[in-house]
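One chain of protein is taken out of this complex; the other chains stay put.
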Amino acid sequence: MIADVLILACLAVGIFFNALGIAGLLRFPDVYTRMHATTKMTTFGSMFTALSVIIYGVALFLSSGDGQYVTLSVHTLIAAISLAFTNAVGSHAIARGAHKAGIKPAPAIVDRLEEFTP
Amino acid sequence: MIDPWYIAVCILVILVCLSLIRLFLGPTAADRAVAIDTVNTLSVAVLILLGVAYQQIIFIDVAIVYALLSFVSTLYIAKYLGGEL
Partner (left out) sequence: MIPFLLTFILALLLYLLLAAGSGSVLLWSPSELVAGVALSLLAAAVARNLLCRSDSYRMANPLRLLLIPLYLLGPFLLEVTKANLDVAYRVITGNIRPGIIRVQSGLRTDLGIFMLANSITLTPGTITVDIDEKSHDLYVHNINIPQGWEERPQVEERELFSLANLPAWIRRIAE
């Protein structure tokens, strides 16, 4: 019963952060600020949806003792970890590529990278 | 009562469609790459939830492989954007 409430709460939080990430993607003015919204918030939201799946697997394993729910939880954990690492490194790569391609941060207070690397 | 997993999957698919708007509109190529990256992340989340909804663990293995392969494609798109390829 507690597990049900936890699962629903995690799903709701995850979908909330995913929706805010997409809103930021549609709303922010240039590519770097859009990347802020998508990288952080969709990673965090997907972590929470994965966490709800992990809670589901652990709760069913404790009540039934079936080994396949352990497999479900462990595989979801590995998927979540690989998602976090690949998102961080991939967004760094896109930001670097965009700056090398000459896309300036459009509303910017300061751009130190432009001054140090001609 | 409808299964909550299906509702979550439906909302996430609607979010994927919304991020496709940025994919079509995006003024520069980097915006489109960011949108593709977002679609990949949400696809992994949808695959994990579908694996529970259909009780198929193989979906989650597919999600792991999809995350790693989309990472490689993102890296190559970024290299191409930076003119290093």
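The chains carry the letters A and B, assigned in the order they are written, with residues numbered from 1 in each.
Throughout what follows, a contact is a pair of C-beta atoms (placed from the backbone, for glycine too) under 8 Å apart; a residue touches a chain by one contact, two chains touch by 3 or more.
All values reported here derive from a predicted model rather than from experimental measurement.
Listed by label, the shown chains that the missing chain touches in the whole complex are A. Taking the complete complex into account, residues 17, 20-21, 23-24, 27-28, 30, 32-33, 35-37, 39-41, 43-44, 67-68, 70-71, 74-75, 78, 84-85, 88-89, 91-92, 95-96, 99, 105, 107-114, 116-117 of subunit A touch the chain not shown.
Keep this in mind: only the chains that are shown with their structure count from here on.
Centre-to-centre separation between subunit A and subunit B, using Cα means, comes to 11 Å. Within the complex formed with subunit A, the residues of subunit B that make contact are 4, 8, 11-12, 15, 18-19, 21-22, 28-31, 33-35, 37-38, 41-42, 44-45, 48-49, 51-52, 57, 60-61, 63-64, 67-68, 70-71, 74-75, 77-84. Considering their complex, residues 7-8, 11, 14-15, 18-19, 21-22, 25-26, 31, 34-35, 38-39, 42-43, 45-46, 49-50, 53, 56, 68, 71-72, 75-76, 78-79, 82-83, 86-87, 89-91, 93-94, 96-101, 103 of subunit A touch subunit B.
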